[in-house]
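Quick notes on the structure that follows.
Removed: one protein chain of the complex. Kept in place: all other protein chains.
Then we have subunit A:
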Amino acid sequence: MRIALFITCFNDTMFPDTGKSVVRVLRRLGHEVEFPYGQTCCGQMHFNTGHRREARPIARGFAETFAPYDAVVTPSGSCAAMVREGHPVLAEGARGKGADRFRAQVAEVAPRVYEFSEFLVDVLGVTDVGAYFPHSVTYHPTCHSARVLGVGDRPVRLLRAVRGLQLAPLPRAAECCGFGGTFALKNAETSTEIGRDKAAAVLESGAQVLCAGDNSCLMHIGGLLSRQHAGVKIMHLADILAATGPHPDLPAFPSGDLAYPVPDPVHPGPLPPDAAAAAAARHEFPFEKGAAR
């Protein structure tokens, strides 16, 4: 299987580490991923803002670039949704020379484009990717991944299989974060107000890390949290699945003990007496005990 990575223009420029994480996870699972250098963008910003004339050649370029591959994996729910739902609309409206080829290519390529969690669960058939991340994490299902792609619980199943990770439920998770692409600029105030409620829900979850499958939504929610100095880290799903140790910026979280209350991520207090004893018992090495005897 020839796998291509569609990094997306936004991750390419702003969040390259998410791309590295995708490469790392796939390599760990025994798959080499190719990076076609001809790729640029899916055209979503143009399409969603109404500039279809400009979006069309971008979509055409996408189809040309990724036609030779069996599967295209991308760490963005909304870009995958754009390719699968938007490109057929653009191809349909194409006229003139090459329009038929464009339509045929889109029909071929678009169904083979997978959002990262879909690719892992559906194509590779794995949920345990061998990650270790001893922190509390809450997951925001981004609208395009949930409603257009229908990724369902795939990301959550992947997170549950991460060793050490404690998943904190996000209140009112299905609600939009208010990013909406150029909506965030054209209706900046409304976007902000929607986002503030999402940020409040993130704080309510008590998690140290907010995770999602789209860095764009994360940049919006994270930007609000950062301005509030809320002390919550934002991380793409791929970055968590790539992790094999505690994050250097975060206090390690006692793993596997569901009785342990989720601490205030800003000022993690001392362990409650019972939990402290339990944690101490867990960390005692049997052979040391033996040696003492």
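Everything that follows uses one rule, which is that a contact is a pair of C-beta atoms (placed from the backbone, for glycine too) under 8 Å apart; a residue touches a chain by one contact, two chains touch by 3 or more; residues count from 1.
The rule is simple: contacts and distances are computed from a predicted model.
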Protein name, per the UniProt record, of whichever chain is missing from view ("ABC transporter", "Xylose transport system permease protein XylH", "Diketogulonate reductase-like aldo/keto reductase" or "LutB/LldF family L-lactate oxidation iron-sulfur protein"): "LutB/LldF family L-lactate oxidation iron-sulfur protein"
Chain not shown: contacting residue from A:Gly96, A:Gly125 or A:Pro248: A:Pro248
Selected residue (touches chain absent from view) among A:Val83, A:Val106, A:Ile194 or A:Ala212: A:Ile194
Interface with the unshown chain - residue positions in subunit A: 7, 9, 11-21, 23-24, 27, 33, 35, 37-41, 43, 45-55, 57-58, 61, 89, 143-144, 147-148, 174-176, 178-195, 215, 219-220, 222-227, 229, 231-236, 239-240, 242-244, 247-249
